[in-house]
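For reference, the structure I am asking about is given below.
Heads up, one of the protein chains got dropped from this complex, but the rest are sitting where they should.
Take a look at chain A:
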């Protein structure tokens, strides 16, 4: 067993877990934060994307122990109370989802993309940047629209909300 101490959505947590525990398992099973999804479990689909120390990572491809001492942000930590994060609001406004399974990962990836590229990001760049996130409903068109709108409307705010 290994002791893991980190902050998750701003709250400090310490847990003893098996050494082989993946970060996604730690979030979902140990902490009960089931907003982060396991899709492919082979590092390809991006349903498990969370932020570790401010950058997007695939939590199925990282041990909980590797996140020791880090700040983790999950989909549950994005909204401010009842107020959706601008990227969440844009996904709702533009219907950037169909079944919704990929949505938490898409949104966490999108927040990271907007942080890195700012409000002026173009559609080609968004599509390229979403390479690590798969929507099996093939709902990409509205996802891209939502990311672009969120970038345009709230590029600066997305960063402030981190």
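FYI, a contact is a pair of C-beta atoms (placed from the backbone, for glycine too) under 8 Å apart; a residue touches a chain by one contact, two chains touch by 3 or more; residues count from 1.
In this text, contacts and distances are computed from a predicted model.
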Chain left out of the displayed complex - its UniProt protein name, from "NADH-quinone oxidoreductase subunit N", "ABC transmembrane type-2 domain-containing protein", "Carbon monoxide dehydrogenase medium chain" or "ATP-binding cassette domain-containing protein": "Carbon monoxide dehydrogenase medium chain"
Given A:66, A:98 or A:142, the one touching the chain that is not displayed: A:66
Candidate in contact with the missing chain, chosen from A:6, A:75 or A:109: A:109
Residues of chain A in contact with the chain not shown: 2, 18-20, 22, 41-43, 46, 49, 55-58, 61-63, 65-66, 68, 109, 112-113, 129, 131-133
